[in-house]
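Everything below concerns the one structure shown next.
For this view, one protein chain was removed and the others were kept in their places.
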Amino acid sequence: MTASGAGRRRRTVICALPLLGFVMAGALAPVIAPYDPIANDLMASLARPSMEHLLGTDQLGRDQLSRLLYGAQASLILAAAVLAVSVTVGVVIGAAGGFLGGWPDRVALWLMDVTLTLPSLIVALAILGVRGHGSANLVLALSLTGWPPFARLARGRFVSLRRSAYFDALQVLGASRFRILFQHALPALAAPVLVYASIEIGFIVLSLAFLSFLGLGIPPPEPEWGQMLIDARPYLDSALWLALPPGLAIAAVVLASNLLAEQFATDNLPLVRLGMPRRRARMNGSTAGPYRVEELAVAFAGRKVVDGIDYRVAPGRALAIVGESGSGKTLSTLAPLGLIDATARVSGRAVLGQVDLLGGGPAIQEAVRGRRVGVVLQDARGALNPVRTVGALLDDAVRHAGVVPRGRERARSLELLKMVGLPEPESQVSAYPHTLSGGMCQRVMIALALAGEPEILIADEPTSALDVTTQAQIHALLADLRESIGMGLILISHDIAAAARIADDIAVCYAGRIVEVGPAADVVSRPDHPYTRGLLDAVPSPKAVPGTRFRTLPPAEPARRKVSACAFAPRCAHATKRCHVEEPPLQPVTPGHTSACWVRPTVARPIGYDGA
Amino acid sequence: MRVACYSDEGSSLLRACRPARALATLAVLAALVAGCTASGSGDVDRTAATGGTLRVANANEYGDQDPHDYNGDWFIAPMVFETLVKYGQGGRLEPGLATSWQVAADGLTIDFELRTGVKFHDDTPFDEQAAKWNLDRWVGKESHSWLAASKIIKAVEVPGPMKLRLRLERAYDPLLQELTFTRPPGFMSPKAVDASGKFTKAIGTGPWRLEQITTTAASLVRNDGYWGAKPKIDRVEFSVRKDSQTRVSALRAGEVDMLGGSYLAPISPTEAVTLGKDERVTVLHGDPDITVMLGFNLNGIAGDKAIREAVRYALDRETLTKVLYAGQAKAATTLFAPGIPDAGAPQSLPFDPDQARRILDAAGWRQEGKGRVKDGKQLVLSLRIPSTAAVGWQDSRLSAQAVASALGEVGITVNIVAVDEATFYDDLHAGKYDLAFMETYGAPYDPSGFVVGFLTGDRKDPGLWKTDEVERLIDGALYARDAATRAKNYQDAWAVLNREAAFVPIAYRPRVWAVGPAVKGFQVPHTEYDFDLSTVTLQR
């Protein structure tokens, strides 16, 4: 559910451009610099920028552009040397610790911790003060505090390698430990090390400038950007051309480095948008009527992942939306509530009572969430804040729902816990989530969702990661609740058989569309769409995680959806020519049961699907 | 017989008993008048209101102000402590706490007549006992051995009330000049120490009394009981600002009223130009009295005379001076600037890189690529510089790069080695260099102060040029019994230095001061250590 990889890659490239420019300038300085950067021309002292000297000259008549280019070279060489030392030292220490474990690992960790707490520039200052100047000492001074991140990377890799079954297997096969080390672990380190190194470049350039300020930088006459800034200082109000270019060069390289760092730090994070704090719109009354979702579409970075989905749930009814992971079933239920990545574009209608959740902006969605629509998300344990007790969470939910007078929250919380069948609710209110079993967590989640006495309850894979007995119990609980409270239930599941036991209706979702929908009994007993048949034929083992490939279906290809074609065509045993050029619309099979397929195997042939 | 006597009366008139000396002094004066560029910030406004506080920036931190010790900056000390003899324009000796003095014919005793009616800031009278107590605090002590006076004075005697006699080991002409230095010859109240003789408070006889001092700030108030010309302003406040540009900004923004000098709060040549363009600020150039030069280490590769000569010819000192000092210094040809006593006549030092190449070729240094080689040995000179930021006029980094580039033209490779300050001075001391920038001290120390330290003494420390020949001549000058002998010895020494291409003079640089709009009547002081504010008034 993150933005497209292409967008991120593009941004990464843009971020990296100044770094690339820096490397190029440094590498090509001897070729492209118009002048010798250290040759004086005292007659041309402090010349303004001109065609002859594009960036002017300094006090000794040296060409600033050439000095800027060679300055990049100096920083680049130094950065390369510092990185070479830091990476080597870091990888050796980290790998040794991670690979050997035990006391070497503890020593390595301790060294990393200690080094990381030292102020690196003060250390550099001390080293240069004591060991004297010169490039070798600069490298030493900067590497001394530069290695821990690399050690950390290496250690992480080697620890996981040592603990992996793969490693044991290789050892059993007779591979020597060191061969494994070199052939398997080190190559895998190259990419993250490279990434971190590009981040370090910025720090090194900035450190070098600071050391120049203290007179400890690269010795003259070699140009260095920080030193150029210092030399230009007396001319700040008379010859700005001396001071600006090196300053901008440093800023560009360091900024690029930092941007890159952040890009990687936040790479796989969805952008979650919280509403601005505001008074909530009150939306009481007018509960009657079904919840209707029409022509719902969700797109990320221009790519449609949900494309024209319709479904409806009446009060007291249950709809199951089934499909493989990535079919869009979760998106199509959470999007109307504004619970998906903020970069998504959502269109269509989602009408609850008289209100269109997609027509009124975030305020409406917020007002509905937790009060008129309750949601139970996947992974109950993760959905409970680990640092808060069950009671605190429930009390909050009850308070925000505003269904009981202030001060009575705890009583209501206990009531809810009883309602979801949690044993000994009085003692469980003070428990932290990590002390509860998976089934108990799920019950708590359901209790939380019920706090607002919602008209609709959306349960997203409520039983995944639970054992079979607990699965059945949770399903039974949901079915009970639907009846006793009279709310609509939307169940999202990959398990069509289980869904059929609870739901009145089933909608089958594939590649962002609903391909078959109808009364649960009909869909299960007389499936029309080849995909539905595939789902039914698959016998997911109880332990299979959601998204496990179905035995009878060929594996899903990376969805590169053609604009007009049946999305299922690449995997469909019945596909005809037409399927590849035209998209099938939903057509009635029996009253209330529709399916989107050109071939209509039900109609054309007797039931009996011959799989691949 | 009185050999030399200067008296209190008519201090503007010179009553000389030593014609040669007087002539020399006159010559110096003439040179000064001719070469004087500017002094005095516009017209002295005699109707200006007195009083007010003058704020002065200072580059270095203060230590305790014990005049007989050397801790931190000492520019405040001469305002508080006075000496028996004072250094006037062009090295003329003027009466201070002594009204007159006589040097015996054999030069072995000096008798001082002490000034009467002088009181220290704590009202302790200044008398012969106080004077002797002060001299006894430093004369003959090891930590003052750098000063010839401390070794040469054999005894301090009190022949009578308000009389003081110094007995010397041997006759030493610059002795009286040395007694004009504030540290250690300044006089402090005997009550300024605790029972164990440890310094407690800076109490002198000078025109200013020290009100408060920390490492980084000091304030002084006028001593209304001062015996001489009393200052017109009430207070002077010093604040330490180590960064030269920050001092300049502070002056331009009106946070301080004054900065300048070679060491007090030096202004760089570029900054002087910038300040000159600011109409709020007046820039004053004193006499160029300090020589910037390039010194060689004889014990290394620069022991080869051909190399030294080539370096002399390879440097275009006119252009260098123009670029490095923004046209405000003069290209130098001699060891001492023309205003310094016994400086000698200008030399001819043409810029001729071809001549430099010919000399090197003739000496067997063959050009190979960009550099030169002789018997498989590369011609590389290591130029030691301090890595810390430029101090005032000497931007070593910049100068080093200019020198390296110019010498590179004739095939001499210069390896610039920037080291931190502590290492730099250690390296100079230990002779770990081939080339180094050096400066003379300027008034009041020169010539004797510089030549003692740089032309004589321990050979391990290369100084400027230490050979038996030159040391003999310098000793001959220092211990000369008459001015003619002294002058001859000095001139002969200069001739040897010139013959040997012993060093490369680069520029005579002035002491530059800058004052804010409120300051009237300030004149560039004669020496760095004589911060005379008696003529200054403030108009805010």
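Before moving on, here are some points about what is shown:
So that you can tell them apart, the chains are marked A and B in the order they are listed, and the count of residues begins at 1 in each.
Following the convention adopted for this analysis, a contact is a pair of C-beta atoms (placed from the backbone, for glycine too) under 8 Å apart; a residue touches a chain by one contact, two chains touch by 3 or more.
The rule is simple: contacts and distances are computed from a predicted model.
Not every chain of the complex appears here, and the one that does not is recorded in UniProt as "ABC transmembrane type-1 domain-containing protein", selected from "ABC transmembrane type-1 domain-containing protein", "Xanthine dehydrogenase family protein subunit M", "CHAD domain-containing protein" or "Cytochrome c oxidase subunit 1". Across the entire complex, the residue among B:G276, B:G300, B:P353 or B:G457 in touch with the chain not shown is B:G457. When the whole complex is considered, the residue among A:H53, A:R371, A:H494 or A:H529 that touches the unshown chain is A:R371. Shown as candidates are A:D310, A:D356, A:D379 or A:D537; the residue that touches the absent chain is A:D379. Among B:S239, B:Q347 or B:T467, the one in contact with the hidden chain is B:S239.
Against the chain not displayed here, subunit A makes contact via residues 116-122, 125-126, 129-132, 202, 206, 209-210, 213-214, 226, 229-230, 233, 236-237, 243, 247, 250-251, 254-255, 257-259, 262, 265-266, 269-277, 280, 334, 337, 339, 366-371, 374-375, 377-379, 382-388, 396-397, 400-401, 445, 448-449, 451-452. Think of the hidden chain as still there; on subunit B it touches residues 55, 61-64, 66, 69-72, 142-146, 214-216, 239-243, 245-247, 249-250, 252-255, 388, 419-429, 441, 445, 449-450, 453-454, 457-458, 461, 463.
The rule is simple: only the chains that are shown with their structure count from here on.
Those residues of subunit B lying in contact with subunit A across their complex are 245, 268, 270-271, 274, 316, 319-320, 322-324, 386-389, 397-398, 400-402, 404-406, 416-420, 423. Interface residues of subunit A facing subunit B in the complex, by the touch rule stated above, are 38-40, 42-43, 45, 59-61, 128-129, 132-133, 215-216, 219-221, 230-231, 233-235, 237-238.
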